[in-house]
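Written below as structure tokens is the structure these notes are about.
Just one protein chain is left out here, and the rest sit where they should.
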Amino acid sequence: MNITWTRKDLLEIYDLTAAEIELILDTAEEFKKVCQRNVKKVPALRGKTVVNFFVEPSTRTRISFELAEQRLSADIINMAGSSSSLTKGETLLDTIKNIEALQADIIVMRHSAPGAHEFIARHTKCGVVNAGDGAHGHPTQGLLDIFTIREKFGSLKGLNVSIIGDILHSRVARSNMWGLLKLGANVTFAGPATLCPREFEEVGVRVCHNLREALVGADVVNLLRIQHERQHCGFFPSTTEYNQFFGLNNDSLKWLKPHALVMHPGPINRDVELSSDIADGERSVILEQVSNGMAVRMAVLFLTAGVL
Amino acid sequence: MNTKSHYILSGARVVDPSQGIDRIMDIGVANGIIVDPAEITNPEIIDLAGKVVAPGFIDVHVHLRQPGNTGAETIATGTRAAAAGGFTGVVAMPNTHPCCDSAGTIELIKRDSQRHARVRVYTCGCLSKNMEGKEMAPIGSLKNAGVVALSDDGRCIQDHNLMRHVVAYAKSFGLPIMDHCEDESLKGDGVMHEGKWSVLLGMQGIPGAAEEIIVQRNIILANTIDWKIHIQHISTRESVDMIRRARARGIQVTAEATPHHISLTDECIKRFDTNYKMNPPLRTEDDRQGVIEGLRDGTITIIATDHAPHTYTQKETEFDIAPFGIIGLETAIPVCLTELYHTGILTLSELVAKFTTGPAELLGLEVGTLKNGAHADITIIDPDLEFVYDVSQSYSKSRNTPFNGMKFKGRAIGTVVNGNFVFGEKKA
Partner (left out) sequence: MPQKKLIFNKAQMDEAIDRIADEIIAEFKVTSTNSNPIALLGIQRQGVPFAQRLSAAIKRKTGSSPLEGILDISMYRDDFGLRKTLPVIYETIIPFDVDDCNVIIADDVLASGRTIRAALDALTDYGRPRIIRLATLLDRVCNEYPIRADYAGLHYKAAHNRKIVVEFEESNGTDGIFEKHWDKGGDYKE
């Protein structure tokens, strides 16, 4: 291993080289072992302060980060947008400056505005870790998905990965896409025509509006959550119709190779994106994604803290 | 500010499209009027060999922010920036606070301009009351107050029936309409052009159709009512095509393009720098070429900056919530000379016309000319001066520009209003 981590922030996978992605994954492998032993803690971030600033609310990602931080022995502060002074009209920039003044080392932020992290990273010497910025990116999710795939297949080169669902609004799809492309995988996006834009073809992604095309030959299928609000905005008629044409169920499962992985970033809408028995079945690695998420986040925090 | 009343601008290349002139010659100025140089006794000679002298440039789309938003700009600072950019006149957009939907606000702007403005400030009235697009503004009374045009810039009347009445009524007062063409339902919450980059970045997009639908609406109204509708900040190839076909049929539509739509595209946004956020947004390379073709073949007769100052606090924020707009008075000539003249796309005369005869025809004013007897409003340019733009030296109160640190070739070095140098030295 001859590359070293030099970034104070993790903003998006788009910015990383393939070697940097591999470094994170290799580091995460070791942290996964820590999570599996009795004492799930290491003193690596002892004395460091991490602020979890979830302007856009989240339960699962926030808990995953919190636990990762605790296992690294960091001191943690949790801030939610709704209870911060943002509600009093304080600008995001001022809020971040205040956090910095409290000697925080790392800020883990989720925000609804794309590019919010890039913006604050310019203005603070704290390390900034992106836990989601609108529909733009969710790099730790992309990394943990890739980690899961790499664990099963060894390498991503030439692997066929299909991501199904509301691609248009999905930060998970975008982060996955950049990482998979950089590591040499073949990426397919599939979903209703209103939610699966062809513009992605310009960066080398295959786009189709037909589930069968996306599943045949795929080594990995990653199903995105479909949000009911999109139905009300006129993007698709009903979740029933969505499940019929884009859901992974016993009918569509037969198009999938026997060894193919079934993934989902969670939380699952059972019997919408995929049927219950597939979600709980042997091809599903959904729960492993959650464990891997812990290891990946520990790795990201460890590498970031080392640069500050 | 020198106020020597008699002088000759000597040896410059004089480019005056209003008279079809492009040659080395002398221009005489006496008591604020252009005169035959031979008629001046004891004039001061200002040697401008190697420079270009043109009629004073007019920017028909400037936000001076006064009254109401003077944190970002005032009439004083905005007109200083205009002078530094080579402009002798600006049309002040009416989306002030309060907006220019009453004669009182127009009077206020006129009074403040008399006291503080460096260059000529032409006022513009609103189309609708409070720019809400529901009821017509008191257009007759605004005409009496001295506005030269009408606009709801920043907003756009969505009710076509109302727009129809406004155009007809404005015609009866001889006031051209300048429209910011935008269908609000298509614009939605968009913050950048809807296309490859908005999809890759996960941002809400503004489709070209949001502009094109209203451009077409305006063409139809200009045709049926037979009146002047001017399309502000045109940005898509399709919009330019529609204007081209309409003008070929003799419909009284005109269009303006901004220097940023001539030189930048939506790809610039990938680092979320809000200095690339404006409305209409930066579009694709194909759209940019469409706008340039429109300038070249005369479809687009005006270049205007849409100078939109915002304070640092307002602009330096998340991309989604940053206000639209950039300053542009001091970079217009450098950008246009670099992108359009030095590349051979436009001749110097064609470029000068976009700032002189184009605005003069639209507004129906006796400006943009150096013929004898005209007001001595003059723009002096060094077309070959290479420099790096440093926004920290700007005369504007605001700093929101995408051009900071960029290299340009050519800029204004002197600006004369009524015979007085409002920017630049009289000595060469």
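A few remarks follow.
Think of it as A and B in the order they're written, each chain with its own count starting at 1.
Heads up, the rule we're going with is that a contact is a pair of C-beta atoms (placed from the backbone, for glycine too) under 8 Å apart; a residue touches a chain by one contact, two chains touch by 3 or more.
This one's a predicted model, so the numbers in the text were calculated from it and none came from an experiment.
In the full complex, the chain left out of view touches A. Interface note for the absent chain: among A:R37, A:K88 or A:H232, the touching residue is A:R37. Residue positions on chain A in contact with the hidden chain: 1, 4-6, 26-27, 30-31, 33-34, 37-39, 41-45, 302-303, 305-308, in rising order.
As a convention for this text, only the chains that are shown with their structure count from here on.
Between the CA-based centres of chain A and chain B the separation comes to 45 Å, rounded to the whole angstrom.
Residues 195-196, 199-203, 271-272, 313, 316-321 of chain B are the ones touching chain A in the complex. Partner chain B is touched in their complex by these residues of chain A: 91-93, 111-116, 118-119, 134-137, 168-169, 171, 174, 197, 199-200, 202-203.
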